[in-house]
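To start, the structure itself, in structure tokens.
Missing here is one protein chain; the remaining ones are kept as they sit in the complex.
So, subunit A:
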Amino acid sequence: MTNLLLFPILIPILTASVLLFFPKRIAAQRAVTVVGLVASIIAALFLLRTVMTDGVQAVTLGSWPAPFGISMVSDPLSVSLVLTSLLITLGVVVYSFRSIGEGREKYFYYPAILFMLTGINGSFTTGDIFNLFVFFEVLLLASYLLIVLGGEKRQLRESIKYILVNVVSSAFFVTTVAMLYSVVGSLNMADIAEKVTEIGQSGILTVIAVMLILVFGLKGAIFPLYFWLPGSYAAPPVPVLALFGALLTKVGVYAIIRTVTLLFPHDPGFTHELLMILAILTVIAGCIGALAYYDLKQIVIYNIIIAVGVILFGVAQMNMAGLEGAVFYLIHDMLIKAGLFMLIGVIIAITGTSNLREMGGLMKTYPGLAWTWLVAAFGLAGIPPLSGFFGKLLIVQGAFEADNLWGGIIILASSLIVLLSVIRIFIHAFWGEPMPVKGTSAGIYRGLLIPAVLVTALTVFYGVGTEWLRPLMWDAAEILHQPSIYIDAVLKE
């Protein structure tokens, strides 16, 4: 079935369209959403099996020959990102039942999530750079709705900022696509890659490459462009924050990975060096932020920025170890960030505050939550055998192989700061004298904790099952390392 790779995009958009007809019937909304997500996950699993056995899948819409029609491409990297996004969204949707509140559920919360998922899966799958812009806009418009839904004053203030930043960055994106089209004369990413190899990466193409890094860096929150992120992500309620933190920045990171490995890999002395410096600065800026705050949300949000830096540092090495580590770490980070945000949601639901100074002693009353947090925190910091370890090991190995000794050491040192920042939450929230808390009913506590535990268990499985996942990650990194496999798969028809 050649159209299989379209199903993880089509099923969410169809489900969302159906949901628009009966917004006030919450039970039906929930049921249809879960059914749609499960169906998408099954489709994505089939797709994963097909990609693993038959290699890269490509389909060109309308049966036009490849460089003329819009290509959709599923390689091991994109299909594993699609599957991870779907799993996380299912977890967050189940988590939302007990936390998002009826008001939001009645006003198109679930359709917005599914439309955003359409955009995310589309961005991961598309093989056409203008189509990438369109899917970016799909996910952005849905995210505008999610960030402002509820209409609290703080949300309104942050939404304006978020939307303006993204509108300007979209304008930059279109400008860059226009320039790329005038130089190369194609929009198909495989075709562009081939043409850039033929004509050589001249100065103007390097300028375009840097502009693309800036456009995607604005969405992926790399060093000088992350200023909007901590405020905007903290405004919406926790389930939305979990989705944004786990998925949205990673779309930007994925697009940067494609830019520097597929489209413009020919001038590593400039573009990859630049990316590496920006990545290290991103890690340092994130570390400073993660230690500076006493606010649960802010600490974990700054950890997103650190992770973006670590992944891009791995990509900038451009050797197999670095790229494989980056792919490993990318998927690890999506899962673990979703888990961490869901867990701080539980803490906030119990204590009624996100300020670390106003909580303590939860260990005695909520031991299950405490131990899950500890496992997730160790996973984030990369303590073996949990999920963060292997990706970081490979990234550091890649850095040493590429003679970037200091970069590797900074990445290693950042793990300690990451560990410190999340253990600080553990110490303040779970140890010490019990503070009077708002408390929450046992039903809500279970309803929130169970999805959070499941996502955390998934990360543990991801870490322990590294050996089992290795072939998939190896294939993904090999295609990034040798783009000709990707190009041949798209242009062969």
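Criterion: a residue touches a chain if its C-beta (ideal position, glycine included) is under 8 Å from a C-beta of that chain, and two chains touch if they have at least 3 such contacts; residues count from 1.
By our rule, contacts and distances are computed from a predicted model.
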Which of the following is the UniProt-recorded protein name of the chain this complex doesn't show: "(2Fe-2S)-binding protein", "L-lactate dehydrogenase complex protein LldG", "Sarcosine oxidase subunit beta" or "Multicomponent Na+:H+ antiporter subunit C"? "Multicomponent Na+:H+ antiporter subunit C"
Can you work out which residue in A:130, A:270, A:294 or A:371 touches the chain that's missing from view? A:130
Candidates A:177, A:215 or A:248 - the one touching the absent chain: A:177
Pick out which of A:24, A:106 or A:157 touches the chain that's been left out of the picture. A:157
Residue in contact with the excluded chain [from A:19, A:120 or A:187]: A:187
On subunit A, what residues meet the omitted chain? 130, 133-134, 137, 141, 144, 148, 151-154, 156-157, 159-160, 163-164, 167-168, 170-171, 174-175, 177-179, 181-182, 187
